[in-house]
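For this depiction, one protein chain was excluded, whereas all remaining protein chains were kept in their positions.
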Amino acid sequence: MKEKFKRGKWKEFLDWAQNKSLSMLHYCTGCGAIELPPTMTSRYDMSRFGIGQAATPRQADLLLVTGYLSTKTLRRIIYTYEQMQEPKFVVGFGSCTINGGMYWDSYNTIKQLDKYLPVELYIAGCMPRPEAILDGFLELKQKIDSGEAKGYEEYEENIEFYHKNQEEVLGEVQRTQ
Amino acid sequence: MRNEKEVIELIEKNLSPLETEEKRAQNISVKFGPEDTIQALSFLKSKGYKQLSTISCVDWIDDNEFELVYHLYSYDDFINISVKTRIDREKAKFVTLKEVWPVAEFYERDIHDFFGVEFEGNDDLEELILENWNDIPPMRKDFDTRKFVNDEYEWRDYDGQKHTD
Partner (left out) sequence: MINILTTALHFIGITIFSAALGLFFMGIARKIVARIQKRYGPPIYQPYLDVIKLFGKKAITHGFIFDFGTIMAFGGVIATLFFVPLGAWTLYSLNGTVVLIIYLLAIASLGMAMGTVGSGNPQASIGISRALTQMLGYELPYLVILFGLIYKYQTSSVFGLAQAQAGGIMNWNLFTYPVATVLAFVILIGMTGKKPFDAMIAPSEIGSGPVVESGGKYLGMMMLQKSITIIVELALFVNLFLGGADNILSFSIKMLIVWILATMVGSLFPRFKIEEGVKFFWKWPLIIAIIQVLFIIY
């Protein structure tokens, strides 16, 4: 059991600022991305919660994995995740990231996202509606504000576990430095 | 502009098909032996069937044969023609269509990736959609996908109860 150390005042302030302004990388991997444009535009407006859009991984905090991931896409998503700056968060969308979903018997998709990337939150549904997406984002913001969203630190600490799983499924991943 | 019966007459007069059939409106299917197919496709291209929509492959595992289907379309007659041939399943080899339609190179690469059919004359047959695949070509009917998935991947553990089958 990891003991919860006390956050300093500065880190608390930074977490508060981080939860008020998230920038989301608009990377649409699977069929779930069809529910993102309604969430971003006028009807279920997402920007009133402070969540904006980022154009490149270097400017983003939040990576949304919307739907299934074939092994070809998983390789690119790992490159994208490792390019983002800390602190960074991953949210899994839909039931394909939880346990395979609709494509559970396909030879080419991965079944559990948890073994390759550290996931903060799953949003259930096939596809979740924009109200469910906004509910998930609000819970993510609360988690960031209270300091429990530490996925990026877990990635650093257990990096051999993640690398072993990645290389088992992908064959060989080219690492920088 | 020809209608379907005129196209069938045209084919039967100039080439030697094994079988022709008018399936429904604007849709014809023709069957050839493997030696005549390329010549038939070039002939049809010269008669106005300029678009090669795609090339598909069917696995007849009981007859021990692959069937290659070439889908052609004409903008003058507005008719789809499916040109079919059968090749052997053990030694799956065929001639490439690259010189007649340059785009056929990609369709043949796709079929090589998923069915394992070799095309002579096309020397660019690397993987198009799969990556680092080292099992039998996955679209063949003797590839058991559920067994593959249960061997390769683990299921999530919900308090001791895993996803079965």
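Residue numbering begins at 1 within each chain, and the chains themselves are lettered A and B in the order written.
Just so it is clear, a residue touches a chain if its C-beta (ideal position, glycine included) is under 8 Å from a C-beta of that chain, and two chains touch if they have at least 3 such contacts.
Keep in mind it's a predicted model, so treat the numbers as computed, not measured.
K.L.:
May I ask you to name the displayed chains that the omitted chain touches in the full complex?
P.N.:
A
K.L.:
Which one, A:Gln18, A:Thr80 or A:Asn165, makes contact with the chain that was left out?
P.N.:
Of the listed residues, the one touching the omitted chain is A:Gln18.
K.L.:
Which positions on subunit A touch the chain that was left off?
P.N.:
For subunit A, the residues touching the absent chain are 14, 17-18, 20-21, 41-43, 45, 47-48, 50, 52-53, 55-56, 58-59, 61, 84-87.
Please note the rule applied: only the chains that are shown with their structure count from here on.
K.L.:
Nearest whole angstrom, what separates the Cα centre of subunit A from the Cα centre of subunit B?
P.N.:
Distance between chain centres, rounded to whole Å: 39 Å.
K.L.:
Report the residues of subunit B in contact with subunit A in the complex, numbered from low to high.
P.N.:
Against subunit A, the touching part of subunit B is residues 129-132, 138, 143, 145-146, 148-149, 152-156, 163.
K.L.:
Spell out the part of subunit A that touches subunit B in their complex, as residue ranges.
P.N.:
71-72, 75, 98-100, 104-108, 110-112, 114-115, 169-172
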